[in-house]
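Omission of a single protein chain aside, the complex is shown with its protein chains in their original locations.
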Amino acid sequence: MKLTAKTEIIKEFIGIADGIMITELRLHIEEDVVRFLCVDTANVALASAVLPIDAFTEHTFEPCIMAIDVTKFKACFGYGGKEISITRDSVESNMIVVESGGYRSTQTLLHDGTVKKDPNMPALELPGIVELQEKEFSNTIKTISAESDKLRFIIADNKFKIKTENEGPDNTERELLEDEVLHIRGDGNSMFSKDYLIGMTRQLSGDIKVHIGIDHPIIIDFMFAGGHGVGKYLLAPRIET
Amino acid sequence: MKLTAKTEIIKEFIGIADGIMITELRLHIEEDVVRFLCVDTANVALASAVLPIDAFTEHTFEPCIMAIDVTKFKACFGYGGKEISITRDSVESNMIVVESGGYRSTQTLLHDGTVKKDPNMPALELPGIVELQEKEFSNTIKTISAESDKLRFIIADNKFKIKTENEGPDNTERELLEDEVLHIRGDGNSMFSKDYLIGMTRQLSGDIKVHIGIDHPIIIDFMFAGGHGVGKYLLAPRIET
Partner (left out) sequence: MKLTAKTEIIKEFIGIADGIMITELRLHIEEDVVRFLCVDTANVALASAVLPIDAFTEHTFEPCIMAIDVTKFKACFGYGGKEISITRDSVESNMIVVESGGYRSTQTLLHDGTVKKDPNMPALELPGIVELQEKEFSNTIKTISAESDKLRFIIADNKFKIKTENEGPDNTERELLEDEVLHIRGDGNSMFSKDYLIGMTRQLSGDIKVHIGIDHPIIIDFMFAGGHGVGKYLLAPRIET
């Protein structure tokens, strides 16, 4: 097996799992796509990424599964190469060689049985949807998250509001009006932990589609790798008790 | 009450109190000015700032007093707005709403009785005076403060000297000659804690006027908000015993 792609594309792809602090990642190398679907240790956040095989400049392989140590793998993003190649002698081999920028890194694959099972992506119909530029979304979360551990997202009356959820009256909010988003409809009102949100937003770019329900998970749909790849985050809500 | 001004102006104004680590600040909103006069917990440093009401682009109010939580208030400097608005429903209300850059922050005011009483600014006639660019003053303090906890300021023979005050002979000094300052006269020789000085110098800009006596406080007079506001720091000396 040999897969080669631009460093930036591999970095964004693996970064999506890194955004929810996945350290052991099972990659599915299939006929048409390379993809993963993973859940964090606390079972609070899911990440999915699908990268078409034609995003790779070189791809010779039999379909296979391989589980990588994300921390070790990420080192290759510092090698300064324009491309990254991943070579595996056979689908039985437990080693890969990662090459980039003149560096050559030999990495043992993880034993598939020891890596957390792929979750099921729940089929949810969430009533509130807002499309907007990732910058508006990420900057708002980053700015107000200093003031609270929990953030509430509200879609109502064609406005999208993100607010801190402190005990007591002191809170901060930002309301995005209809003309500050690309598309908005329906209703939603749910609360989430800021730490997960901040990790996720670091991986986003361009336009994103956010789905919100009433005390339901948030789903963020986004593109990566210059529109070639399709990514999705799902984060469970925190429910007031 | 509604007060609106450029973010930069509000930031400089509140920053003057922050420079001596004031966390609870009593603002006096008067007919012609918004001002404060405060002293740090250790009663070592005083800060005063007076901002004319016409520095505000919007000002509708009855004169009142309000005590703010500086740490909470400072969050609005990160909202990215060009202006900051502060709204209070009435002089009895214990809440303000701070708005900037699309963000809206609701903040409970502090109970006036729990905030440290405004100090009296002592009337001192200090014999040594030097006017100079803030950069010369601040950079010298920053540079040599790494070498000592205490700094001595000396005005003598039309020269202004700042020196470390270590035990033993190893010391560093910088002497500013008559042509490196704007104006100098009289004599002074006093020693101060570097930590306060560093906090204060972060808030200064432009030309400043420094008053020094013999083992007496230092007074720093300065302008802020592009020359609209008048600020003053007073710092008690450390006396060799």
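Some notes on this structure:
In order of appearance the chains are A and B, and numbering begins at 1 in each one.
Definition applied: a residue touches a chain if its C-beta (ideal position, glycine included) is under 8 Å from a C-beta of that chain, and two chains touch if they have at least 3 such contacts.
Note that this is a predicted model, so its numbers are computed, not measured.
From the set A:M95, A:A146 or A:L177, the residue in touch with the chain omitted from the display is A:M95, counting the whole complex. Touch with the chain omitted from the figure is made, among A:N43, A:T60 or A:T108, by A:T108. Among B:T41, B:T60 or B:T143, only B:T143 touches the chain that is left out of the view.
The missing chain, though absent from the display, is touched by one residue of B:E173, B:D195 or B:D221; that residue is B:E173.
Chain A meets the missing chain through residues 72, 75, 78-80, 95, 102-108.
Those residues of chain B that touch the chain absent from the view are 139, 143-144, 146-147, 168-176, 180.
Basically, only the chains that are shown with their structure count from here on.
A straight line joining the Cα centres of chain A and chain B is 45 Å long.
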